[in-house]
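Just one protein chain is left out here, and the rest sit where they should.
Going in written order, the chains are labelled A, B and C, and every chain counts its residues from 1.
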Amino acid sequence: MKTNFLNLQLNSPLVLASGILGLTASSMKRVVDNSCGAVTTKSFNLEARKGHPNPSIVPFEHGLLNAVGLSNPGAEEAIKEIERFKQVSDAPVFASIFGRTIDEYGKVAEIAVKAKPHLIEVNVSCPNVRSEFGTPFGDVPEDTAAITRLVKQVAGDIPVSIKLGPHGPGIARMAKVCEENGADAITAINTVGPGMLIDINVQKPVLSNKTGGVSGPAILPIAVKSVYEVYKNVSIPIIGTGGVTHWQDAVQMILAGASLVSLGTAVYYEGIDVFNKINMGIQTYLEKFGYESIEDFRGGAH
Amino acid sequence: MKTNFLNLQLNSPLVLASGILGLTASSMKRVVDNSCGAVTTKSFNLEARKGHPNPSIVPFEHGLLNAVGLSNPGAEEAIKEIERFKQVSDAPVFASIFGRTIDEYGKVAEIAVKAKPHLIEVNVSCPNVRSEFGTPFGDVPEDTAAITRLVKQVAGDIPVSIKLGPHGPGIARMAKVCEENGADAITAINTVGPGMLIDINVQKPVLSNKTGGVSGPAILPIAVKSVYEVYKNVSIPIIGTGGVTHWQDAVQMILAGASLVSLGTAVYYEGIDVFNKINMGIQTYLEKFGYESIEDFRGGAH
Amino acid sequence: MQTFPIQKIVEHGPGVKSFYFEQTFEALPGQFVNLWIPGVDEKPFSISCEQNGLTEISVKAYGPFTQELMKKKVGERLGLRGPFGHGFSLKENSLLIGGGIGIAPLRRLAQELSDLGMRFVSLLGAATEHELIFKSHFQEISTCYFYTDDGSFGEKGLVTEHLLQIIQDEKIEYIYAAGPEIMFVKVKELIDPLSIPYEFCMERYMKCGIGICGQCVLDDSGVRLCVEGPVLNQDDLKGVTELGKVHRNATGRRE
Partner (left out) sequence: MQTFPIQKIVEHGPGVKSFYFEQTFEALPGQFVNLWIPGVDEKPFSISCEQNGLTEISVKAYGPFTQELMKKKVGERLGLRGPFGHGFSLKENSLLIGGGIGIAPLRRLAQELSDLGMRFVSLLGAATEHELIFKSHFQEISTCYFYTDDGSFGEKGLVTEHLLQIIQDEKIEYIYAAGPEIMFVKVKELIDPLSIPYEFCMERYMKCGIGICGQCVLDDSGVRLCVEGPVLNQDDLKGVTELGKVHRNATGRRE
């Protein structure tokens, strides 16, 4: 299912979301071999980070709770994986970056650019590092504007997508701020919450970080709503993310206005094969309605 | 399971959440007959409101999406039901009030006081009426402060709980604002999101209001985390609400710091009998650990 | 919420139609579904028949929603949630009293009683002939008494006219009724002294259909019509003080 996105050609509208199997070229390659259209790296910043101790990812009945804490090997290591990936695959790779300060976003982008990723995704919305960095930058319009401008400046002709969360002063408003400051796309959404689960026998929070972002089926309605509102408010394309597990969920995202749909937690529920399954489901949907491509129904719920 | 809360005596720490079966004395009575400790009325304001057209409440796999739109018969009618209820039951009844303006909160509270409810719960956090009223008052510290002071002034010796949502500038911070302005308790949380679900065949949002608040099992981690953070930040008691379906969930809430636990969507999943079931589960837990009352483990996860 | 294309539409007469959908669940007689017209509203409707793999719903044009429904064509999709509620019990030697569109749930009941070989008698009334929907169907499987307001079919008058006589003549041991609330009040007045057990299939304004909004709760019993109803028996009705009186509108206010 060929899909165009900005200046890119993808073999499927499905993308591997940041933080899922995106640490190494070899695992990203494996996902592409399973019909994923493009891959996003785990978010990286300047220096290596160990992240939070385990348990850092725990399933509950309706999704996952995670507080990985943005562990990553640092930008210089991360771009080596991007370069390796580009040697073994033609699929677009999106570099996900973050910084602990606004300036750091610029510095990390500078390093990322060296590997010539097909898109830079700017994570301003991770809820797990709130306590360390204060409010996520993505909740503050001025910070998000500044980061967008800074990364765009460094990125040259590499397109930039800003990854927003459903919290803060309203995702539609924040998306507009990004668009006005030069963003080429919006990724919506990051994890929701944060949340906490307590073990009633040991009477302690289960995550070592106590709180963590909620992903998976539980958050699908919030993601669909976010994409819908962003689509109404901006004209740049959207990478819809959050709770997509079955092909019907992906279709909802596209009807809400997503140009690409990215999957994270679904890999846990359905295995790496989930990309194949969802592609096939979307294909059936196209045939049933006589559509030629997903563009024929994108935003159709408005 | 006798429980003390503020100056009240309850037969169970379980409360019927606002908006669930709280429209009439007869249905609130029925819930109390099923071992619920106290009941909260549907939120009411000055004038009768029809709310949004149907579908206004739709189940999805992991909870409910609702945009009832705060339909209510108006304060004067609503207090008649409170009065009727007090004639037929000894269980405490909490009057849930809201207003379209800050002033209206005061006026509605004046009417509510006439029925002498055992507590006034101030709903500043309904996400479903955002588009009509702008940002929920509960997201704006100054507004929440003003509403708290106003209602407290009118309420006399009736205790006042402010019902907060997980959004906005941080529930722990908002809870502090409420405490500083005289609130006697915090109810946490209201529905989450809002969210949206799209029917992929008719290609339209399912809720007539398009978006609606998410409740039920999907939001339990967010509710537990909210109660936990509020407990850390204030010393007034908390009515924990959100996603509690099984007794283990209620125990999590109490370990996080809740003094009472209120149930809404669980009535859909488990029937009205859910209050009995959860009471029994908590009782077993008390026995297993040799606790005399829930006070022995309240906040135990901190 | 699932949506289904309309498979077939039958017009019984001006403003009365049946809509057929692929049957995806089995409903007990008296159970209802919530029917969603996308972009318009969602309202409860009794299932009037399950046959040949189709679920049938029968509707009388009344206000804005049902008028919108009348415009729908075969192939258009409607949302269908359910089946909801608690249906009729199944008793021998019963009398089915239907008024107007209240005949719809009784048809499903008649179908079931007949399939089980249980004897029943039908007493059906409506404003005019074409609103006596399914009359030939009832005639095929039971003794029938018909009434119309305008005398266009059967006797002119109300179903309650000779009710006591019919009960006696037909040796009726159980009564089912569905129709306007005023009919229930009259029927109840007449039969309460006989101590024949009965069940009414009632209607109230509904929001959720799943027992949580409280919109359909009956004073003073606390019965949720969408869960414990819509069919209530004489015992359920003992606690109901609002029969034929004011009940709650969309705001929850009595009117």
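Simple rule for what comes next: contacts are C-beta pairs under 8 Å (C-beta built on N, C-alpha and C of every residue); 3 or more make two chains touch, one makes a residue touch a chain.
Computed from a predicted structure; not experimentally measured.
> Using the touch definition given at the top, which of the shown chains does the missing chain touch?
Counted over the whole complex, the chain not pictured touches A.
> Any idea which of A:48, A:113, A:146 or A:286 touches the chain not displayed?
A:48
> Using the definition of touch stated at the top, determine which of A:15, A:36 or A:68 touches the missing chain.
The missing chain is touched by A:68.
> Considering the whole complex rather than only what is displayed, give the residues of subunit A touching the chain that is not shown.
Per the touch rule, subunit A residues meeting the hidden chain are 19-27, 29-30, 33, 42, 48-51, 53-59, 64, 68, 71-74, 77, 197, 199, 201-202, 204, 206, 208, 264-265, 267-268, 271-272.
Definition applied: only the chains that are shown with their structure count from here on.
> If you walk from chain to touching chain, how few steps can bring you from subunit A to subunit C?
2
> Taking the mean of all protein CA atoms as the centre, name the chain whose own CA mean is closest to it.
B
> With chain centres defined as C-alpha means, what is the inter-centre distance between subunit A and subunit C in Å?
Each chain reduced to its C-alpha mean, subunit A and subunit C end up 51 Å apart.
> Report the inter-chain centroid distance for subunit B and subunit C in whole angstrom, where each centroid is the mean of the CA atoms.
36
> Averaging over Cα atoms per chain, report the distance between subunit A and subunit B in Å.
33
> Give me the residues of subunit B that touch two or more other chains.
197, 204
> Listing for subunit C: what residues touch at least two other chains?
Within subunit C, no residue touches at least two other chains.
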